[in-house]
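Following: one structure in structure tokens, then a few remarks.
What you see is the complex with one protein chain gone and the rest in place.
Moving on, here comes subunit A:
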């Protein structure tokens, strides 16, 4: 029985949670799935799905990938979507594949099928994608499981894997600023990894502490949310120009803060089923929630975009779960059934 595998994958997939990637705007509808947003449903080890909801919060398609592609399987444990031009890149962590689709029609363009091993998150710069890969896990590979993660470099003209950058550490979420990748990982790492994409070399990492996951860039600072177990949550701010570190330490009542997103100079974060916000230049945390959601499971995906707050409910991982859309004052605008294990929102504007 594959008990251990299924269980551990489910566990690790459930604990690596997702923040959002905001993207560029355009006005003309370029296809059925323009002017709305995609909801990524992690699914099972067998298969995940992608849902689409128009910005009108009415026009909804539960599965936009399979039906547009002869019921092709995008892979198991869908982890992340990143964009480049008209293409969306759907990362399947369970199946070591990235599905390249037209972001407005969801017709399959290509698949990146080599060079990936437990891929996690991707970013794009100058026609190249940089994708973190967890590679092997320590439960299965105690010798090198925590030191073999890498960044795969993919040429987006050919959709082929080109080369990789070994990180000698664990890696999960990443942002790309000024030609550098900044990478966090909440299980084994206490460092912010810094990779220069021109030299493909690691630079000196920044010590930020354990359990750091969500990472965003705003006004020359990296905002990193961490939730050390048995200790206070905090936002670690790393100044890009000199890598100096400052912190907003949360009060004990906000222990276990999981998600963070930055929109219009405001930092939104979640603790349990509540969402809070502070100004980007604030030095203390808010303990007054904007909203408290009622979910079957726990928050599994979170984003703030264009005056709306998006929350994904983990559900029970066995049947379809829900997404909730609130306005910025915390009024529920829409509740909608999506797929299994929704874990992220990606905006097609």
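Convention: contacts are C-beta pairs under 8 Å (C-beta built on N, C-alpha and C of every residue); 3 or more make two chains touch, one makes a residue touch a chain; residues count from 1.
Quick note on the criterion: contacts and distances are computed from a predicted model.
Candidate names were "Ni/Fe-hydrogenase 1 B-type cytochrome subunit", "Putative lipoprotein", "TonB-dependent receptor" or "Deoxyribose-phosphate aldolase", and the UniProt protein name of the unshown chain is "TonB-dependent receptor".
Remark: the omitted chain is touched by one listed residue; of A:136, A:274 or A:305 this is A:136.
Checked against the full complex, the candidates A:36, A:75 or A:344 give a single residue touching the omitted chain, namely A:75.
Although one chain is not displayed, its contacts with subunit A can still be listed: residues 1-5, 7, 10-11, 14-15, 45-47, 69-70, 72-73, 75-76, 92, 94-97, 108, 111, 113, 116-118, 136-137, 139-143, 272, 297-298, 314, 316-320.
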